[in-house]
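A single protein chain has been omitted from the complex, and every remaining protein chain is retained in its original position.
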Amino acid sequence: MARPDDRAADQLRTVRIQRDWLDHAEGSVLVEFGATRVLCAASVQDSVPRWRRDSGLGWVTAEYAMLPRATHTRSDREAVKGRLGGRTQEISRLIGRSIRACVDFKALGENTVQLDCDVLQADGGTRTAAITGAYVALADAVSWMRERGLLKGDPLVTSVAAVSVGVIDGEPRLDLEYTEDVRAETDMNVVCTGDGRFVEVQGTAEGKPFDRAELDALLDLAAGGCAELTRIQAEALGR
Amino acid sequence: MARPDDRAADQLRTVRIQRDWLDHAEGSVLVEFGATRVLCAASVQDSVPRWRRDSGLGWVTAEYAMLPRATHTRSDREAVKGRLGGRTQEISRLIGRSIRACVDFKALGENTVQLDCDVLQADGGTRTAAITGAYVALADAVSWMRERGLLKGDPLVTSVAAVSVGVIDGEPRLDLEYTEDVRAETDMNVVCTGDGRFVEVQGTAEGKPFDRAELDALLDLAAGGCAELTRIQAEALGR
Amino acid sequence: MARPDDRAADQLRTVRIQRDWLDHAEGSVLVEFGATRVLCAASVQDSVPRWRRDSGLGWVTAEYAMLPRATHTRSDREAVKGRLGGRTQEISRLIGRSIRACVDFKALGENTVQLDCDVLQADGGTRTAAITGAYVALADAVSWMRERGLLKGDPLVTSVAAVSVGVIDGEPRLDLEYTEDVRAETDMNVVCTGDGRFVEVQGTAEGKPFDRAELDALLDLAAGGCAELTRIQAEALGR
Amino acid sequence: MARPDDRAADQLRTVRIQRDWLDHAEGSVLVEFGATRVLCAASVQDSVPRWRRDSGLGWVTAEYAMLPRATHTRSDREAVKGRLGGRTQEISRLIGRSIRACVDFKALGENTVQLDCDVLQADGGTRTAAITGAYVALADAVSWMRERGLLKGDPLVTSVAAVSVGVIDGEPRLDLEYTEDVRAETDMNVVCTGDGRFVEVQGTAEGKPFDRAELDALLDLAAGGCAELTRIQAEALGR
Amino acid sequence: MARPDDRAADQLRTVRIQRDWLDHAEGSVLVEFGATRVLCAASVQDSVPRWRRDSGLGWVTAEYAMLPRATHTRSDREAVKGRLGGRTQEISRLIGRSIRACVDFKALGENTVQLDCDVLQADGGTRTAAITGAYVALADAVSWMRERGLLKGDPLVTSVAAVSVGVIDGEPRLDLEYTEDVRAETDMNVVCTGDGRFVEVQGTAEGKPFDRAELDALLDLAAGGCAELTRIQAEALGR
Partner (left out) sequence: MARPDDRAADQLRTVRIQRDWLDHAEGSVLVEFGATRVLCAASVQDSVPRWRRDSGLGWVTAEYAMLPRATHTRSDREAVKGRLGGRTQEISRLIGRSIRACVDFKALGENTVQLDCDVLQADGGTRTAAITGAYVALADAVSWMRERGLLKGDPLVTSVAAVSVGVIDGEPRLDLEYTEDVRAETDMNVVCTGDGRFVEVQGTAEGKPFDRAELDALLDLAAGGCAELTRIQAEALGR
């Protein structure tokens, strides 16, 4: 069965990265994976959380959220409900961990970069688009800091990109959109560094458990997708 | 003293209204008043709140929020703090009341339109941009409902637009941007219908109390600004 | 149509101001606008909020609340619900802003006056009664501070009073009670200084939008009401 | 050592009960134990909580709260903090349990009486004043219901009153005011029915544990105080 | 009528105290009163709450909670509901007050002992088991501190134990289990020191008010039960 947009099984959606989408943020990116659209803002602060003070080390953290009408049907605001949902916190933690994997905190000095990833429109893969865009926003914030002499070295030891993969009707596919996501038997999010190593592998059997062969096929697919995203990030950054 | 962008005292910033900015919402608008950028989404629901059931009447409500890095320095998320701030609730209530002033709830039938106004970037006048954009998003949602035969008549009895005015160094000015807003002695937000009547007048002495002459001058300025915004709304809607 | 208590359209309800209603507070007033009864307590603290420290300036802030059975039918407590309602926060902010308009913060020194306005019984105009009473409680707290040599000068540059006005059956009326309030086509709250200038003007079209002539009539009526309240405040303070 | 107001050790403070202090509530009482002043409102609702439906039985419940400046120094509002304190909930539960001890729920029918006890001024004994006043407010609400034919019988099987007792410098004293309360070695609150039996006995060693003889002396004192309060309640109710 | 387990009216259930149930806590006890099973952990911290600093005095505090399936039917978690129930806070406060009655805070030095009492299984008397077990956990934590030279003297001036008593079918009974508890006409929790004096007496008429004779009988029964528990505590501690 063909994919909704006639993509090949190992093909990404059209990925678009617009830098400097905001005037105030030290780094900001509107990243699109097809119809998924995430605004990533990097905010620099010349201090670190209390538990990190006087360590000489910086910090990077992330928060993820969705606008209420990013989705097909409207969701209630978490601010109105007065509590963060489990999914929101889980993805915020994932983004923070993933991005920290490419940072040398000594080189960053005692500064914090806060990454805000707000999903303006959701069509599957919001967390992977957020990680991919947040890296670029971070790179711009790092440049901003470098120009102002705020760094102790180069804090970006590598780059980080992420993609989702899944099995649909027995076929492994790259970068699922929403209509594929809901049908997937297995769903996996993979975060890789620019040199092809793994930062996070999160695979979940949605429909039925998967065997080692399926897992291997998904990992291959994801590694290829991350390599392509690494190239697109570099291009967006003019490297 | 000249205005930051050499505008005349009675001149609006460049106003830009992009319709259909989202794929899923029944109406959606990205509205810009200069650098202020608000995403307004209208969501249609075929039911009404409990207290309104079996009345034959519809309902329109609004929620306003700001992304954390919409502003010059980052603000904490209200969802993370676990409570809505007073300013957020006050503006949400204002938008809801203002938009309801142009609606015939009998013609709307027992449907609810939820208006979400999310500030992506803030440079003064976010609440007035939100009201002006939300009306257009509502108009699109109403068209969507009309095409599906969900209405009992024409629910839009007029249009609604809003603008801020303020006194700076003794001079009344239209549509303040952020650097003006913080210096204003008096700050007023005015909401008008398309036929030039008032829906809301909210004037606040920031620096020193104002007399009746100043109040009159501000009301004149605001009425003119709302008339111009009404024209821009009509143009955006292709009327 | 006559008013419920045969008042003239431009006549206040019976206003009663009892000072020193509490033993502990530095200033306290039980203010009544007809059956509306608000307890206003002023608490002096010899410090200021963190963001104001070492500025040499004082601060005045206010909180408004209603007892659950102040109203015709009981309302749930916000403390039990675990969150402040939007209306409560909006009115608290209004009272704070209004009262601050009469204060010289340099003369106040680095002290804070907290104004608590608790509605014991509600019959329309609770926020305007609260502002009118809070000013008197503040004046008593200022006297208390003066006697103890805590001030740097006279912090009260003027007085502040507030009244509601509205249009009912096309007729502008002063100081609406509850049964009028629910029928009003337009509802406006006006805060004036003792010398007749405006601090806040908040007009809302409840039923239908209002034109400039109606707005002007309401402003005239409100200015007269505030002048009368200013006289009653002065009398209560024995000036 | 003499008591602050030269009272005898077994003497109540001046107790004052003003009925019908509010216009809207079905029963309302301003009760004063000396400078302690509590507003008790009884609200009648023609339904019962979900877990009580179709049982043929009514319900009585209570909520206790303190205005922020009821006390010598201002306390933060629990609604602002977003959570009820342990002390507040404990006293609310005590009042509810105590009052329910005098109610025949079958005779009440499937109606709920909600008792709101708001402390306007605190000088020790706020919970005992609240119970004593709440009973009178309940009695008035019951009369209101009787006049409207809402009852199945007489729901008040007895009356309920409460008083505090304590040991100060080894001397048992009745109805402690605040300056005594903070010095008490043992503190006890006792709730009695009109016929002299016990509903609640809550004794706490504040300074040092107490023996059986002290406990007996306190119980005697409290029983006498409750008997006197029962007489004052009856007088206030014109019985 | 016989008791569910054929106990005598003045007989405790089988009480079992297992020390060192946890590896990390400075003191820990699994206490059982029949099927009631409470895990008491004492945590030592070398500081005191802010309001106690530089006083030279230590502090002891307690928190009580129940696992969701400790009870016959599952209860929702308070952490999930986002608020502590009134009962939970009331019992936490009772445990803290009770245990503090046996502590010399000067001898404790500026250290805090936090007592966590988590009910793993509930069958009546959870608060009294918690107090009885918490004392033993505290004693072990005090030994731990003594070995490390953290004390200024002997902080345990006496021991503390607690038991419930109640009237069932007119008969006073000691240490009620759940099926008795729900049928009790009067329910009382009594906390005594090791030398037989009272720390807390909390009696509540569940079904009908009680007279002085019943109260006296319950106090006698409770005092005997506490004496037996004091013996069991001493035995567990190898004294």
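Things worth noting here:
Just so it is clear, A, B, C, D and E label the chains in written order, and each chain counts residues from 1 on its own.
As a working rule, a contact is a pair of C-beta atoms (placed from the backbone, for glycine too) under 8 Å apart; a residue touches a chain by one contact, two chains touch by 3 or more.
The structure presented is a predicted model; accordingly, all values stated were derived computationally and were not measured.
Shown chains touched by the missing chain in the whole complex: A, E. Residue in contact with the omitted chain (choice from A:107, A:150 or A:215): A:215. Among E:31, E:60 or E:84, only E:84 touches the chain that is left out of the view. One chain is missing from the display, and on chain A it is touched by residues 83-87, 89-90, 92-93, 97, 101, 158, 188, 192-193, 196-205, 208-212, 215, 219, 223. Contact between chain E and the unshown chain involves residues 22-25, 28, 35, 39, 41, 43, 45, 63, 65, 67-74, 77-80, 82-84, 88, 114, 116, 118, 120-121, 123.
Rule of thumb we're sticking to: only the chains that are shown with their structure count from here on.
The greatest centre-to-centre gap from chain E, using C-alpha centroids, is found for B. Separating the centre of chain A from that of chain B, both taken as means of CA atoms, is a distance of 33 Å. Chain B and chain E, compared by their mean Cα positions, are separated by 59 Å. Taking each chain's centre as the average of its CA atoms, chain D and chain E sit 28 Å apart.
Of all residues in chain D, those touching 2 or more other chains are 82-84, listed in ascending order. Contact topology of the protein chains: linear, an open path with no closing contact. Chain pairs that touch one another are A-B, B-C, C-D, D-E.
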